[in-house]
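Note that one protein chain is taken out, while the other chains of the complex remain in position.
Now for chain A:
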C-alpha cells in the first residue's frame, strides 16, 4: 500500500513530548499514557481524555485496511472524511474539536444569546458549512429545476478585472448570488438548473448519455442581470486533506508545470492576490485555484456563503443599493472571531485522508496501470512531497497521494464557464484532488462529479474531459468495457 507519510518520526517530533516518548517506548501514545509513562502527570485529565478519544476512535472505527500514518485513516465508513489526525498534541486536538463544532454548527440570525453562533446573513446561501460540504464531502446539484440549490452556488462577475486581477464583482449582486436573506432582507434571487442530454458513442459501441446543464435566474430582487454577466456554478467540494495541499510548496507546483510541458500538457499555476499578505501568490484552493491560503478560503466561504464577517472580511456582504441589507446590524464585530477562525483552520488542516482500499484487487491494479498509460497522471499527479510548513510543522516533508498537480488546465469548451478568475481562463479548472473519491457514494449518497455536478458517475466525469485532457479522454473511450471498468475500479479504490 502506498504510504501517505514518508516520515512519521517527524510527526512525533512536532506533536509533543509524550508522543515522542511513546515512540521511544515502542508504544502508541495512548498505550504509553495508559501505561503510566513519565509524561502522564504533565497531562491533565481532560487533555488525556481528548487524546485518548481520538486515538481510540481512530482505532476502534477503522476497517481492516491499515492506514499508513497520522494523516491517513483506514476508516472507510461514512465518517471517513471526518477523522482528525490522532497524533496531534492534546492542545491541538482540543482546538480542532472546537473548530469541528464551528464547522458543524448552524449559524443563527442576530440578536441571539449565543453570540458565538450569531451573525447569519443578512444575505447568505446556507446556514452551515456542512450544508455545502455534507459530512466533509461533496455537495450535489438540485435533482429537478424546481429544487433550490442546497449545496451549490453561483459565482457572478462582469467582464473585466478588479484592481488585483481577480473577477470584477457585479455592482449590485456582488461576486456570488445569495439566494437567501434573513427576515426583512430579500434574498437576491433563485437559480434553477435543467439538463439536456446528448449521447456519446465509445469505440466498442457502448453509448453514454452526458447531460449539459442550463441555468435560469428568477425572482431577482435587486434588478435584472446584464447581458454580459459571467456566472459559474460551483458544487461544494470535499474539505479533507487541505492542510497537506497547502503544505506543498510553490516551487514544487512550478516544477510540476514545467514537467507537464514535457508531457504535452500546459497546466499553469493560477497567480492570485493574497489579500492577507498584500502580494501575489500561487493559488491552490477553490475550483479554479483562485485562493492562496486555506485561511482565506475559509474566511471567504464564511462571508460569501453565510454572511459571517471575520477579521479578513470585516464588512457584511451588502452592496450599495441593498439598503435593507446595509441597515441590518451585525451580531458582533467580527462575527467569526479570530479564535474561531483559527480553530476551523486547524480542524481542516488536521483532517485525515482516507487510505486506499482494495489495492490488491487485480482490476484495481490494472486500472491503475491504465490510468497512467492513458496520460491521466500527467495532471492527476499520484505523488507529491510537501515542503516546509512552519504554521503546522507535522504537515511538512510528507509524501502524499492527492492525484492533483494544483495547476489549472484547459478542460475544453464543454466545461467552459466563461468566467475568468485571475489567470485561470473560462476553460481552465484546477485539477481536482482524487483522494477519497471512491468513498463519495457511500458517504454522500450520490455520485455527482465535476465543478457543477453534471456528471452522474465517474465514467461521465471522464468523458467530459476536453481541451488538453482530450487525448486521454479519447484513449479512455477507446478502451474495452472491461478496461474502462478497471479504470473506474481504480478510482473507486482511492
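Some notes on this structure:
One rule holds in what follows: a residue touches a chain if its C-beta (ideal position, glycine included) is under 8 Å from a C-beta of that chain, and two chains touch if they have at least 3 such contacts; residues count from 1.
Convention: contacts and distances are computed from a predicted model.
Note on the omitted subunit: UniProt lists it as "Extracellular solute-binding protein", one of the names in "Spore maturation protein", "Sugar ABC transporter permease", "Extracellular solute-binding protein" or "NADH-quinone oxidoreductase subunit N". The chain omitted from view is touched by exactly one of A:216, A:261 or A:277, namely A:216.
If you put the hidden chain back, the residue from A:134, A:166 or A:420 that touches it is A:134.
Within the set A:109, A:325 or A:487, the residue that contacts the chain not displayed is A:109. Take chain A: the residues that touch the chain left off the picture are 49, 52-57, 60-61, 75, 77-79, 104, 106-109, 111-114, 120, 127-128, 130-131, 134-135, 143-144, 146-148, 150-151, 180, 182-183, 190, 192, 196, 198, 212-220, 223-225, 227, 229, 231, 413-414, 416.
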